[in-house]
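Excluded from the complex is one protein chain; the other protein chains are retained at their positions.
Moving on to chain A:
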Amino acid sequence: MTRAQKPVRLKVDQVQKIYQTGAGTEFEAVRSLTFDLHDGEFACLVGPSGSGKTTLLKCIAGLMRTTSGEVVLDGQSVNGPAKGMAVVFQEYGRSLFPWMTVEANVDLPLKTSGVPKMERAERVRDALESVGLDKAGAKYPWQLSGGMQQRVAIARAVASQPSVLLMDEPFAAVDAQTRADLEDLVRRIWRKHNMTILFVTHDIDESVYLAERVLVLSSSPTVIQNDIEIDLPQERDQLVTRSAARFAELRAEVYERVQFAKTNIHAVVEPARFTEAHA
């Protein structure tokens, strides 16, 4: 089954966000954003800094009101944090409750949404196992390294079995080695649990390595500038994949588009072939 034949999980429909910046002035952060995320898709949103990535993610997560347009999750319009949406934030150290053990952190969304106790224990164990932390359940988050803390946050999201998992530059604050491990971990979890993931990053290599599809954002006021299919094999490996010729091509393509986005403000419609635009 091709992507388009699968049901739409997340529909972002002409989302616009204008900030009131006081004294009657306005700032249009997001102009008109439209894309669909289908069941089981792994998409990355990349864009130059200041392209409103975080604003957009907050709008999708229901943490921020959109000025106009609509976010629809499983056919339901999103007005505020929605059941079925899980978010992994960049600031792992501040997104886990330090007064709870790792297990209690992962369990909290299940407990408060009324999942039966037996099932909860099972799901928490399964999620912690998926991120390789099955032995750290009784520890407190602050007893773990940064990378491990982020894995706990991922486990919490996995345990809640979301329709869509949003990740906001989740690996921006960890060291390179940990980052590579976490990338592989997310790929593994995505396949194992058949998840639908929207992953925001500023790292072009990361977006190509991780996703099946890369959405390139324009500069602010943001629109989707490009929608690039990543036709790399499912089985990815830090060494093999990153040294593949196709990876280099895709990387170069995304890189050029992001460069284009940086220099061309309000580039709502891009020329058919990007290279020709420069000629």
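One rule holds for everything that comes next: contacts are C-beta pairs under 8 Å (C-beta built on N, C-alpha and C of every residue); 3 or more make two chains touch, one makes a residue touch a chain; residues count from 1.
The criterion applied here is as follows: contacts and distances are computed from a predicted model.
Enquirer: Hey, which one's the missing chain according to UniProt: "Circularly permuted ATP-grasp type 2 domain-containing protein", "Molybdopterin converting factor, small subunit", "Cytochrome b561" or "ABC transporter permease"?
Expert: Options "Circularly permuted ATP-grasp type 2 domain-containing protein", "Molybdopterin converting factor, small subunit", "Cytochrome b561" or "ABC transporter permease" considered; the missing chain's recorded name is "ABC transporter permease".
Enquirer: Pick out which of A:Ala86, A:Met195 or A:Leu210 touches the chain that's been left out of the picture.
Expert: In the complete complex, the chain left out is touched by residue A:Ala86.
Enquirer: Check each of A:Ser68, A:Ser113, A:Ser243 or A:Gln259 against the chain that is not shown and name the one that touches it.
Expert: Touching the chain that is not displayed is residue A:Ser113.
Enquirer: Touching the absent chain: which residues on chain A qualify?
Expert: Where chain A meets the chain not shown: residues 61-63, 80-81, 83, 85-87, 89, 91, 94-100, 108-109, 112-113, 140, 142-143, 156, 160.
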